[in-house]
Structure formats: C-alpha cells, structure tokens
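A single protein chain has been removed from this complex, and every other one stays in its place.
In this document, chain identifiers A and B correspond to the written order of the chains, with residue numbering beginning at 1 in each.
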Amino acid sequence: MSASEFELLRTVTLGQYLPTASPIHRADPRVKLAAGMLLVLAVTATSSLAGLMLALTLVVAGFAIARIPVGYALSGIKPMLPFLALLGIFQAIAIPQNDANTTVYWRWAFITLTTRDAVAVALLFAKFSALVWGLSLLSFTTTTTELTHGTEHLLRPLQRIGLPAHEFALTLNVALRFIPLLAQETERLMKAQASRGADFGAGRGWNFIRRFRKLIPLLVPLILATLQRAEDLILAMEARCYTGGKGRTHLVHFQARAADYALLALVVVVLAAAVAAGVGSADTLVWRAISTIWR
Amino acid sequence: MSTETVVQSTPARKIVIAGVMGALAVFLGWTHLGFIPWVAGAALTIMHVPVIIGAVLEGPVVGTAIGLIFGLFSLLQAVLAPTGPVDVWFQNPVISVLPRLFIGVVAWLGYKALKNVNEPLALVVAGILGTLTNTVLVLSAIGLFGHLPWGALPPIAIANGLPEAVLAAILTVAVVVAWKRIETGTRKSKM
Partner (left out) sequence: MTDPLIRMENVTYTYPAGTGKPALAGVSLTVRPGEYIAIVGANGSGKSTLARHLNALLVPDHGDVWVNGWNTRDRAHIRDIRRTVGMVFQVPDNQIVATIVEDDVAFGPENLGVPDAELPARVAQALAAVGLEEHAHRASHLLSAGQKQRLAIAAALAMNPLCLVLDEATAMLDPAGKAELLRTVRRLHDAGTTIVAVTHSMSEAAEADRIVVLAEGHIAAEGTPAQVFADAEVLHQCGLEPPPVARLARLLAGRWPDFPTDILHPEAFADVVHRFLAAPPTAQGTHAAANRAENATAAPPSGEDAEEPWVSLGDVHYTYMRGTPLETHALRGVHMKAHAGETVAIIGPTGSGKSTLLQHLNGLLRPDSGRARVLGHDLTDPRADVRAVRKRVGLVFQQPELQLFERYAGDDVAFGPLAFGASIDRARDCVRRAMNAVGLPFEAYKDRLTLTLSGGERRRLALAGVLALEPQILALDEPTAGLDPRGREDLIALLRQWRTSDRTIVLTTHNMDDVALLADRVYIVADGKIAHVGATRDTFANADLLAEFGLGLPVATALAHALARRGYPIPTNVLTLEELAHAIVRLADERVRV
C-alpha cells in the first residue's frame, strides 16, 4: 500500500488547457467544437488511408499553428502504442488473406505478413492519431467554459426543431460541476471505511463477488449523498427562477469573425475530401504504390 | 431534511438529476470504479446503473439524457484513452452512443409496468431490463459492423450480460429503496 492509496481520485481534473494565445485559441469555440465533431465523424466514416492522411495533415497543421509543444502531442498517443503493436500481431496471425491483390512479404509458420496487413495496421494507426490528436488539440486550445458555452450555442438551432438543446447543455454543465464533488465524496467515503477496517487493497483477483460487496458500501452512500446534493441544487435553481430554456437571455455571446468562417470552410473541405477519398479509388492507388515501393 | 419528498417534477429537477447521474456514470468509468474484474480478463461494468436509476426516478427523457452522456463518454474514452482492441470498435458512435439511448426508456417501461404491483420487484426488473438492453444492443451493433461473427455474440451476452444484470438490479434496489424509503417488509438488522 502506498501513501497515495486514495489519491487516484484527486487526479480527476477537467480539461488540459494550454494557454499559448495562438490564433487557434482565439478561434470561435463553436467552430472548434464543430470541427472536432466533423473530424470524429469523418474519421469514423472513412477507411481510406489517403483520406486519413489528409485529416492527419489538417490536425498536425493545427498543432503547429497552436504552438503546442511536440512532447504534449506525442504523450497523447504513447499509451496506445503497445496495444497497436498487439493489434498488428493479431492482424498478422489471425486473418489469413487469400486475396489476389495482395503480396506476401514474409511467412513463418502460421504467420504471414502481407500488404493488406501492412495497410490495415497503417490505417488503424492513422485513425487513432487523427482522433486523439484532433480532440487533444480541441482541449489544449479551448477552456471548459468555452466548451460548455460553445456546446449550448451550437445546439441552439436544434431547439427550433423541438429538441431540448438548451436543457442538454445545462445538464452537461451540471455534470461537469459534479464530477469533482464525486471525487471528493468518494475519497472521503473510502478513507472513512478504510478507517473502520475495510480493505480496498486486497481482493483484486477474479473473486468478483467479494469485490462487488466492497463496492456496495461505497456506491450506495455515494449515490444517496449525490441525490441529496442534487435536491439542494434543484431548490437553488428554482429559487433563482429557473423554469426551462424559454425566454432566457445570455451573458456570454460569441461573435464569429471572417477568420472563423474561413477555418470552418477549410475543415469542411479537407474532411469532405478525406471521406470522398474512401468512396473513390484513391485507396487502391495508395495500395498499389505501397506494394510497388516495397518490391 | 426531507426535501426529497417534493415530488413535483420541474425542468430544474429533470436537468439536475440527469446531470448528476450523468456525472456519476462518467466518474465510474473514469476512475474504473465501475468495472469489476471478471473471468478471462473481461470486466463487468455497472456504468449504466446511473442511467437506470435516473430513468426510474425521473422518467424516460432523463434516462435518455443520462444514456447520451454515458455514450458520449464511452466514445470519448475509446478515442482518447483506448485500453484494448475493443475500444477501437467503440470509436464508432453507432456502437458506443446509440444503444445507450435506449437503456433508460426500457428500464422505465419495466419499472412503470410493475410499480403498482410491487415496487421493489419493479426495481429489480428495471435493473435487469436496462442492463440487457445495453448488452443486446451494443453486441448487435458490434455484429452489424462485422467486428465479431454473430455466433460469438450470444455466449458473450450470457457471460457478461447476465451477471451485470444481477449487479445492476442489486444496486438499483439498494439505492432507490433507501432514497424513496420504500418499505420492504423485513425491518430487521442482522444484529
């Protein structure tokens, strides 16, 4: 047992804002959020290496403009490297490829390494990097407040078609308020129970029943205390005349400038191209190119 | 203070309950408190229990909102901090977000159908139905995208889904019975 036995919970911090005052930091948070969402969608939708490379280029350019130190950027993908390697091996072993289009480079026992494998691993890696770096860029350059306000403003048009957009944004806001409180509360409960003989260190094995039985005295009071806090917050909101989104005014306003529209347009064009690449034949071309070079 | 007995459901109440239960789902996932190691390196999860509790307390809309937060969080976690090959599949919102939207609705339907018959029983049913919705829909989506062959899914559903349903039912009952001070008839401590 270490001195920081209960401290893992304190590490729950929100966001990782890096104030370098770059043009990306100054960009309209709505645009950044929209760009982030488009990126997730585009990267999930495409399986084209060329398309992913395009998206990746966009993200890397963003990092450069935002002046995020390379170390920060790299640390984002470090945790997944070992498991990417694992995936590569998995791919090589498990999926036999009997495709006319593929070239076998290397064969040992049941392990075969083919072009298709190489491309698959490259694809995975590109997908990961684009997503991780894209969303990290967003959180490095946008404060939590900007994110919540941005979300609310971005969702506002949905309000007009009857979706509870304002309500959802406020819900997210409340959730963000409560996460640090939950961390505090859990730490207190764990310490109090450890003081009364509960042993959170042991029982890590497969004995899940024992583990679950230790969770119950932790989770039940945690949830009940949280509900009690919720009751207080409900009263506080009602005392301050909250009756839903209708007729509310807003302290914070965003003013999109020409640069913001330009940024959005750029992102849309690049990502559209990335998705289109998967539809067209660009992929096959890349594939051929790789095979040729390898030979 | 017995303020929890103010039963009227206002917009503030719906938003706050959705917010705090959403925060709880995120917190359980973030700290890994919501995962219980299970056989063969797999883990059982109770991250969806806040969705069920929220739906039981405040209805299907709140349940859906919590499900959305839970889903968005598992999407973000899969993207930003993947821990295994399965997380790659969860980078697809159809697998990580969409199925979670239905947990609350189904749990609430189960609860509502039985509430007036026997409330503790209704809570057990809500816990089980909510969990099974999660398991079945997520696995179906995984099957749909061809990540796993259809034949592999039912064993997973049984091995993970059933114990998770039991855990969810236990937690839902423990929390809601205490919160709503529902009489369960025993009224005896083990001392």
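Everything below uses one rule, namely that a contact is a pair of C-beta atoms (placed from the backbone, for glycine too) under 8 Å apart; a residue touches a chain by one contact, two chains touch by 3 or more.
Values in this document were obtained by computation on a predicted structure and should not be read as measured data.
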Among A:L84, A:A130, A:V174 or A:L264, the residue in touch with the chain that has been omitted
A:V174
Missing-chain contact, candidates A:T20, A:T57, A:S75 or A:T144, resolves to A:T144
If the hidden chain were put back, which residues of chain B would touch it?
1-2, 4-7, 177-178, 180-181, 187-191
Per the touch rule stated above, chain A touches the missing chain via residues 1-7, 10-11, 13, 144-145, 148, 173-174, 176-177, 180-181, 188-189, 191-199, 216-218, 220-221, 224-225, 229, 232-233, 235-243, 247-253
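To be clear about the criterion, only the chains that are shown with their structure count from here on.
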Using the touch definition from the top, list the residues of chain A that touch chain B in their complex.
8-9, 12, 40, 44, 76, 79-80, 83, 86-87, 90, 124, 127-128, 131-132, 135-136, 164, 167-168, 170-179, 182-183, 186, 204-206, 208, 211-212, 215-216, 218-220, 222-224, 226-235, 237-238, 242-244
Within the complex, which stretch of chain B touches chain A?
3-4, 6, 10-20, 22-24, 26-27, 30-31, 33, 36-39, 44, 46, 50, 53, 61, 65, 68-69, 75-76, 79-85, 88, 91-93, 163, 167, 170-171, 174-175, 178-179
